[in-house]
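Note that one protein chain is taken out, while the other chains of the complex remain in position.
A, B and C label the chains in the order they appear, each numbered from 1.
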Amino acid sequence: MSTTVIAEIPGHELPSEERVNYLTVDHSVKSWLLTHDHKRIALLYLISITLMFFVGGFFAVLMRLNLIEPTGLVAPETYNKLFSMHGIIMVFFFLVPSIPATLGNFLVPMMIGARDLAFPRINLLSWYIYIVGAAFTMYAVISGGVDTGWTFYTPYSSTFSHSQVIPAAVGVFVTGFSSILTGLNFIVTIHKMRAPGLTWFRLPLFIWAMYATSVIFILGTPVIAITLFLLGLERLLHIGIFDPAIGGDPILFQHMFWFYSHPAVYIMILPGMGVMSELITAFSRKRIFGYTFVAFSSLAIAVISFLVWGHHMFVTGQSVYAGLIFSVLSFMVAIPSAIKVFNWTATLYKGSISYEAPMLYALGFIGLFTMGGLTGLFLASLATDVHLNGTYFIVAHFHYIMVGGAVMAYLGGLHFWWPKITGRLYPDGWARFAALVIFVGFNLTFFPQFVLGYLGMPRRYAVYPGEFQVLNVMSSAGASILGVGYIIPLVYFIWSFKYGPIAGPNPWGAKGLEWTTPSPPPTENFEEVPIVTEQAYNYAGTSESAHG
Amino acid sequence: MAGLLRIFSLYMTGLIQFGLENIASAAAWIPLHPPTASSIAQNVDLLYYFLTALTLFFTALIFGIIFFFMVKFRRRSPDEIPADTKTHLSLELTWTIIPTLITFVIFVWASVLYVRNSRPPESSMEMFVVGKQWMWHIQHPEGVREINEMHVPVGVPVKLTMTSEDVIHDFYIPAFRVKKDVMPGRYSSIWFQPTETGTFHLFCAQYCGTDHSEMIGWVYVMSPTDYAAWLAGGTKNESMAQMGGRLFSQLGCAACHTSDSSGRGPSLAGIYGTTQKMRDGNSKTVDEALIRQAIVNPNSITLPNYPPIMPTFQGQVNEEQVLQLIAYVKSLEPEERTTSSK
Amino acid sequence: MSAHLVPVKTYVGVFLVLMVLTGLTTGVAFIDLHAWNTPVALAIAVVKMVLVVLFFMHVKYSPSLTKMVIVAGFFFLALLVAFTLADELTRIWSPQVHGWSILLPILQGRF
Partner (left out) sequence: MADMATHNAHHAQHDAFQHQFEDMEQQRDAGTFGMWVFLAQEIMFFGGIFAAYIVYRALFHDSFEIGSNLLNVKFGAANTVVLIASSLTMALAIHAAQAGKKGKTQVMYLLLTVLLGVIFLAVKFTFEWTADYHEHLIPGFGFIIRPEWGAAGSHVPMFFSFYFFMTGLHALHMIVGIPIILIIAVMAWRNKFDEVYHAPLEMVGLYWHFVDIVWIFLFPLLYLVGGRYLSNGGH
């Protein structure tokens, strides 16, 4: 990266002397592929995850094109493969690793004042395992695709499907270990390598969210690994664990699958919440409102998320008693999320709010996540879930949480820390425009699907009755706007690598150890280990004893 | 960049123009509400409206507060540092307790509705549904068999006994607000009481393979007289019980299961609904699932004084024939049985 | 784990106890305790596990953080087993929808 000096941009001082940072220390390919530096591994993840995002997005665009016509454009088998691959790639290869592996890898050591993660070599191994898993899944895509949906429900996936179920299952099985290793690294680093003076309640809330996510990584991911392992064996050897014809029980597969997959949706949203706490405080220059409540609600979500998976199976003939247990617990898991949203809103009170692009993403996140969370109540209550289960209402609900929540937070975090990662500023005008386009496109895509769901249009339909066409065309129009909205950041981020103005160590004037390092930071992050004396986001400089 | 902007603005103006032209008629052909055609639909809709109102209220509240704060507390000068605000524990507790109470209210309301809806009335008409990869077989007790269509009289509660021959399907009628997964090798049941005549959609709501989206059909709710006429006009074959009887003798079941229990198997007259003691002591009620198990996997039922010599009929009878045999067994009257020797 | 040095005598002692317990659990299995056979076998297995964890894996001398990790692991495993059984055992696969009484025959029949 040649650092061209841009004189005419006022206010950005020239780099005083040519410091060696983690990007310029070595340009050889070997230094990138065998790096131990958590920042470089974060960039490796960033590239592979962006690639997988656009592959998954491509399938989404094809699905929306197909749904413009009630009779569909592609053959039903192809549509089934499209939605299955869209689901598998987006869930396991983009949403689960997106914030933890990119922003988390880059920021966890820097935010707690460490030189690197506890196990750098395991961190690199985690990326290689992710690439092996992605290779298996790409092989499954190229060699005919898998048509079982991202849920791999038996007995369809074990005996009746004739598609590439085994490579896809192996791909997801392998990638699971990549997220386990990331989670292991974060837990050990956060516990054992905090800077002196950095007690648990002085940690930035992003770290709390990463810690809660890592707990779910460690305790949830192995169960889906063993489940897909059993599914693969059953498909190969025709022995009846999940296959009812040979005495097995498909309900048990659903239990073991959802035991991981519901906490997995919290793996996707918790890091987003962590980024949110950073953005809201940085752009309103105020301490978070109710720090302990927000911190502990992250842990509460991580624990309660393991108790609620039964709400995915209310209509599978579950007994009334099991239904009641899972329903009441599903309502309980909504409370910590509500607390977080109220606390973020309260943080804005009496702040000095500025509207750079990250803040637009943050404010968009709060609105859309509230909408997504509250529609979850429809699905936790037994009576309405009977009507809404398996319809487009569910599709709209989880897209509001994942695309409206997790992807918005991911883009917001990427914009917020881009100057620190690359040492360059992106064009803020274009960034705000892209944020608005994404917000509008998103709502136009997924709000009609709530109505479709209430009307009763089932999920995963390649062709549908005529009266649903209007809403589907609206949704497809919104999807095209959303697609354009996602291309714009890709363009100006790449542009900013070369031509973006040089960013100072703290372009936003934000608090946090990562902003005390030069940007891009040197390989060992800090010349000497920083000593922390105040609590997080202390913009007003009040001493800790001043308030609770 | 400017070119891109121009293309994009053209695209947007076209879209807005299209919207404006059709805004008047839009409300007409954008369907917003499914028909409410069953006894429980009204109650489910009430809960749905309450939840929608709750969602819109809180979303509007949050958006409103945010916009208000964004305008009121916007940053006046680049280096403005706002004063720190105290954390109010009382405020935190209020917005923890209030959502908990609201969710508890919703939970109780929804659960009461669910428990009440899960129990079919005693007098409901019985019908049998078999889901097969990408079609629905529906059998009326009177013997009429339909594919992807179901004729029901209005006002009469109908209880469906459903099973699948291959993968998991899901019997879903949006207008009646009923849905239940249909599991292979097991029976599940739903009930509904249509309150409006008309034709309503029938969907498969659990992904079941290539033509999952073709596995749809229609439910025709007719007035009782039309229904009787349709039934009479239907194909003149015997009722399910009669078909079951024919199968019962065809497959040689009658040889062992004689009505006076002199044969090697137990007499089946009036056995449906009774509880039988098994060899290992615990007793099982004889219901559809047990009869099906007896047909498909006979020696897994160990009756005390009958040797497990009954051959399995798995593969010889498909799910519809099993349902017919069950209907036949249920139709046998108790008084034909001599006192059982159990 | 910490510099705490466990004498060899303790290791051998724990090993002998484990041998005795293995013999016990195998022997007990040949005695008909009706429904109690499985709980007894599991109890012995848990005792053996606790011995191995405390002494061979030095958890007795390591910080409480390690103990918390082990307890968390088994707690979430217990969640998986408990909730899956709560649903699997209360399912009634016949179309009869019973009142509250369905739990009694289920529990008697199964255990």
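The rule is short, and it goes like this: a residue touches a chain if its C-beta (ideal position, glycine included) is under 8 Å from a C-beta of that chain, and two chains touch if they have at least 3 such contacts.
Everything numeric here is computed off the predicted structure, so don't read it as measured data.
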Which of the visible chains would the unseen chain be in contact with across the whole complex? A, B, C
In the whole complex, of A:Ser126, A:Ser157 or A:Thr221, the residue touching the missing chain would be A:Thr221
Residues from chain C at the interface with the omitted partner, ascending: 1, 3, 5-6, 8, 11-12, 15, 18-19, 22-23, 25-26, 29-33, 37-38, 41-42, 44-45, 48-49, 52-53, 55-57, 62, 65-66, 69-70, 72-74, 76-77, 80-81, 84-85, 88-89, 110-111
Against the chain that's been left off, what residues of chain B make contact? List them. 280, 297, 299-302, 308
Across the whole complex, list the residues on chain A that are touched by the chain not included here. 109, 114-120, 180, 183-185, 187-189, 191-193, 218-223, 225-227, 230, 233, 237-241, 246-249, 252, 256, 259, 524, 528-529
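Criterion: only the chains that are shown with their structure count from here on.
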State, to the nearest whole Å, the distance from the C-alpha centre of chain B to the C-alpha centre of chain C. 39
If I count partner chains per residue in chain A, which residues reach a count of at least 2? 251, 317
Out of chain C, which residues touch more than one other chain, so two or more? 93
Which of the residues in chain A end up touching chain C in this complex? 191, 215, 219, 223, 249, 251-252, 255-256, 259, 306-307, 309-310, 313, 317-319, 321-322, 325-326
Residues on chain C engaged by chain A in the complex (per definition of touch): 65, 72-73, 76, 79-80, 83-84, 86-88, 90-93, 102-103
Going by the contact rule set out above, which residues of chain B touch chain A in the complex? 1, 8, 15, 29-34, 43-44, 47-48, 51, 54-55, 58-59, 62-63, 65-66, 69-70, 73-76, 79-87, 89, 91-92, 95-96, 99-100, 103-104, 106-107, 109-111, 113-115, 117-118, 133, 166-168, 170, 172, 174-175, 177-181, 183-186, 188, 201, 203-214, 216
